[in-house]
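Here the complex is missing one protein chain, while the rest keep their positions.
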Amino acid sequence: MASTIRTPHPRENRIIFRNIDRPGWTNDIDCYLQDGGYEDLKKAFSMQPGEIVNEVKISGLRGRGGAGFPCGVKWGFIKPGGPKPTYLICNADESEPGTFKDRYIIHQDPHQLVEGMIISCFAVNARLAYIYIRGEFPEGAKILERALAEARAHGFLGKNILGSGFDLEIYVFRGAGAYICGEETGLIESMEGKRPYPRIKPPYFPAVLGLYLCPTIVNNVETLCNVKYIMRIGGAEYAKIGKPNNTGTRVLCVSGDVQRPGYYEFEVGRITMGELIYDICGGLKPGRTLKAVIPGGSSAKVLSARDRYKIKTKQADGTMVESEIGLEDVALDFDTLAGVGSMAGSGGVIVMDDSREMLWALNNINEFYAHESCGQCTPCREGSLWMKKITERMLHGGGSGQDTDTLKSVADNIAGRTICAFGEACAWPTQSFVAKFRDEFAATAGTKGNGNESTNH
Amino acid sequence: MSAPTELLNVQIDGVWHQFPKGTRVIEACAQAGKFVPHYCYHPKLTSPGNCRMCLIEMGMPKVGADRKPEMGADGRPLINWIPRPQISCAQDIAEGMGIRTDSPMVKDCRHGVMEFLLINHPLDCPICDQAGECHLQEYSVEFGTSGSRFLEEKVKKPKRVELGPRVTLDDERCVLCSRCIRFMKEVAHDDVLGFVSRGSHTYLTAHPNRLLDSNYSLNTVDICPVGALTSSDFRFKMRVWFLKETKSICTSCGTGCNTIIGTRQNEIFRQTPRENNAVNSDWMCDYGRLNFHHVNSPDRLKMPQVREGQQLVDTSWNNALVKAGEALKQFQKDEVAVVASARMTNEELWLTKKLIDSIGTSLHDIVPRFAEADQILMSADRNPNTLGAQITGVTGEKPGSGLKEIADRIKSGTLKAVVALGEDLTQLELTAEDLNKLAALIVMDILPNETTRSASILLPSSAFSEKRGSMINVKGRLQRLNRATQAPGTARDDWEIIRDLIQQLTGSNGIYLIEDVFKQITDSIPDMNSLSLSRITDQGVSLAENSEEAVETV
Partner (left out) sequence: MKMELPAELEARIDEVITQYPVSKRSAALPLLHLIQEHYGYLEDDAITWIAAKLELEPINVLELVTFYPMFRREPGGKHHIRVCRTLSCAMAGGYELLDTFCKHAAIDRQGNGHGAHLLKSKDGKYSIEFVECLASCGFGPVCLINDDFYEAVAQDEVPQLLEKYP
C-alpha cells in the first residue's frame, strides 16, 4: 500500500487543494468552520445574484470537467424570472481515464464543494440541486450526505438560509458505473430515471431544456470550488491568476511512467509539460525516454515526443510570432494545448515512455470506449466496437494490411457525426495514435489477412 | 379563416424556396424535391436524432457588425456554413437558412452511416420479409458504398423472438432507431418496449412479464425500417414486390381506417394502413388489419342455391332470382321483413331501400354492433357504415330498434318471409327452429352460418375486398372502397344482386353501372349533392364540409 501522506510540491499553488493532505485536517464541518468556512457564502448573500454571475464572468473561469466552457457564459444562458424552476447539478461523476482530482475534494474537503455549490445555486436561483456522484465512490456519497446534513443543521441549507430569504435543498444522487453519465445531458437523463442517452442539441440545451425540461446548470466539482474562491477575492483578482483566457489554477493529475505520479495544482499555463514531468514528477523511470503524453484525459489527442509543434505567441507589441517547440515546452493551458492539436480537457496527464507499445495503449483505450458507448447513435455504437476489434486483432497477431487505414477512416466517420462529444472522445485517440505512430501500427500488419476486401458478408 | 402562416426563405442546394414557419428541415427538403434518407425520423412521432442518416450541411445568414444579414449580389443573404454536419429531422427551418443535401460532405456522411449499419447486420435478405421494401437495402444502393472492410466477428443477438402474438422480432437486424418504442409509448399508450444492455450489444425487447399484445402492435412492423419487426401472420408468405396494391378502407369498425390491400393471384396476403390525417393518421388496429382471412376461406359461398326439401341444391342465378321474386310476391307487405347490414356500402344500402320500397314493408333494419371504443382508433360502432344505413333510410335514428319486432313476428308466425342481407339472424336471438317457421328465407351472404343453412334461397355475394363503392364513417366522412379481389365461383356483387331482386319485383329500372347508382344517391341526398365517385378521391370527403361548401356556393 502506498503511503497516503502526500506533501505538496513547493511549486504548487494550492488554492482548491489547500486542505487536501493537510496535516490535522478532517472533513467535518467543525474543522471547516474553524478554518473560516462558509464566510464566502455570507459574502455572497450580501450581493445580488446577478452580481455574482458577473464576477464569475469577469473571472474568466472555464469549466474544469473537460470541456473548458466559460462558466460565467454558461450561467448567463439562464434567463432570470422564467416560469420554470432552475436546477443546478454538480457533476461528480469523475470517470475520464487519467483524472483523479474531484475524488479528493469529495472525500477530504466536501464542505468546500457544498459551500461553492450553495453560492452557485444562489447566483442562478436554483432552489433544488443535486450532486451526481459516480457509483464507485460509495464512501464519497456517504461523506457528502453527512456534510449536507451538517450544513443543514447549521442553517446553511433549507429554508431562508442565513436570513437571506433563499431556500435550497441539495441531495446526493448516485450513479451506477456509466461513463456517459459524465456528459451533462446524459447525466440529466440518468437523473430522470431513464437510460442515460445524451440529448440532441438543438433543442435540448440544458440552460433551456434541462432536468425535467427546466433550465439547468451542470458544473464540475472543481469548477464549483473555484466559484467559492472567486467569491472570496473577486472576479478581477481571480482573472490575474494563470494566463489571459486561461485564468485561475487547475489540478493536474499525472499518471503513467513517471517517478512521482499524483495530483498537482498550478496556475493555468504557468507550467510546461517538461517541468511537470521532470521537475515536479521526478522524471521518467531509469533508462527510459519520453515517447508520448496524453495531456487531458484519454479523450484528448496524444502528443508525440518526436513531434515539433508550431505555436503562435503574442508579443508585447501585439504582433504574433510563430515558433516551433518540442513537447517539453508545451504550456499546459487550454489555448496552448488546443493550439498543438490536443486539449487541456480534464487535466489528466498520462505519460508513456519508450517501453510502451502504442498499439497496446490504443487498444486499452478503445476497449474503454467500446464498453462505455451508450449505443444511442449509429457511428459511435458501431464504430467504437469496430475500432476495438481491429486493434485487438492487430495486437494478437491477426493484423491485415488495410487495418491502419481502416482505423483512421472509421474514426473519421465517427468524429463530428454523433449526438454528443463521446464521438470525438472515442475517435480522437485512434486518429491521433495512428497519425503520430503510424510506423508502429503498420508494422503489425501482414500475418493474417491479405488486405483485400473482406469476403465476410 | 385562420391567420396566414408566415413563410420563411430557405436555400436548398442553391435554390431559394419558401416554406411555412414550423416546417421541419427534412420536410422542407422533401417538398423541394430533395429527399433526405432517414431511419429514426417519423413525422408522427418525436425525433430522437439517433440514426444520423439525415445529416446535411446547414448554414445561417452571415451577420455583419450591424447585426443584420450580409447580402450577396443576388439580393439574398450570404450563408455561413456550419463546419459540422447537422441532422435535419429535429430542427425547424429558420429565415435565411441554407441547406446542402448532396455535397461531398453529405455523401461522405451517408457512406459512413451506411457502412456502420451494415457491419453487424446479418445478411438475411434471402430470408427476410422486408426485402423489397427495406430502407437498408434501398439506401445502401442509393447512398452507400459497395464492398465491406469489416473483417471481425459480428455481434450476435436474439433471433426469431415472439415479441407478441402477432409480431416476430429479429434483434440482429434491428438498427436501434427506436421508432417502435416511441410508437408504443406515444400513440398506442402501452409503454411495453425498450432497449436493454449497452453500446453495440443493445437490443430491443419487452419485459419477460409482458408481451407486445396491444391491438396496435402491427403498426410497429409498418414503421420498422428494416426486417427486425415482422408480422407473424405475413412471415414468409409472399415477396412484397409480387403484391398488387389496392387502396381501400377497413370495414371492421366505424372509423374506416384507410388501407392498402396487398394481393396476388386473387389472394389477400396483407393489409397495411394508408395515411389519412383526417381519419387514421398512419395507423390501423391489428384486429381490422388481420380481418381478411375470411375472404380467402375455402368455405366461401360460391353458387346460388335453392331449397328442395331438406337440402339446398346448386342452381343458376336466373333460377334463384326468379324463385326469390316469386316467393316475395306471394305475401302482403308486412308479412315480409328485410334485415340488412351496416357493413354494406352506400350503393348497396340505397338499393336495399329501393327493394324495401318495392316490397312495401315497414319492417326493416340493420344489425347494430356496439362495443367499447378504445380511445385510439377503434370506434364504439363496429359497423363501418351506420350513417350510410341511416342516410339511405334502411335504418332509423336508433339502429336495431326494429329488430325485436321482426324477431317476435318470426317466432309468432305472423312474418312469412325474410330477406337477410349479409347478417346471421341468430343475432336476433332466433334459432334454426324459429327460422324454419318462415315460408321463405332469402339470404345473401358470403360464408355459411345458421341462417344460410336455413335459407330457402341462397345468393352468394361479395366480401369487402371485392366491392367497389362508398361508405360513410362515424365522423361523416365519405370514403371509397376499391375492388382488390374477385369474388369466388359465381358469387356476385351485392348491389347487382339487389338490383336484380328489385327487377324481379318491379321490372327493369335502367341501372347498369355502379356510377349510376351513386348518381341517383347524390341526387336524392342533400349532404351528398355534387359528389361523384371520382370526386371522393383516395382521402375521402367530409360530408359536413361538403354541405358547407354547397351552402356557400348557393
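Note that the chains are named A and B in the order they appear, and that numbering of residues resets to 1 at the start of each chain.
One rule holds for everything that comes next: a residue touches a chain if its C-beta (ideal position, glycine included) is under 8 Å from a C-beta of that chain, and two chains touch if they have at least 3 such contacts.
Because the structure is predicted, anything quoted here is derived from the model rather than measured.
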Q: Taking the full complex into account, find the residue in B:Gly194, B:Gly396, B:Pro448 or B:Gly476 that is in contact with the omitted chain.
A: B:Gly194
Q) If the hidden chain were put back, which of A:Ser255, A:Thr378 or A:Asn413 would touch it? A) A:Ser255
Q: Would you mind spotting which of A:Asn13, A:Ser95 or A:Thr418 touches the chain that isn't drawn?
A: A:Ser95
Q: May I ask which residue of A:Leu41, A:Ile350 or A:Cys377 touches the chain that does not appear here?
A: A:Ile350
Q) Which chain B residues would touch the chain omitted from the figure, given the whole complex? A) 191-198, 205-210
(Q) Under the stated touch rule, tell me which residues of chain A contact the chain that is not displayed. (A) 1-2, 4, 94-100, 102-103, 128, 134-139, 171, 173-179, 190-196, 212, 253-257, 261-263, 298, 348, 350, 352, 356, 361, 364-365, 367-368, 371-372, 374
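In the analysis below, only the chains that are shown with their structure count from here on.
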(Q) Quick check: in the complex, which residue numbers of chain A touch chain B? (A) 178, 195, 197, 200, 202-203, 370-379, 381-386, 389-390, 393, 400, 402, 406, 409, 412-414, 416-419, 449, 453-454, 456-457
Q) Which part of chain B faces chain A closely enough to touch in the complex? A) 47-53, 55, 84-85, 87, 90-91, 108-109, 111-113, 115-117, 119-120, 122-123, 147-155, 175-176, 195, 197-202
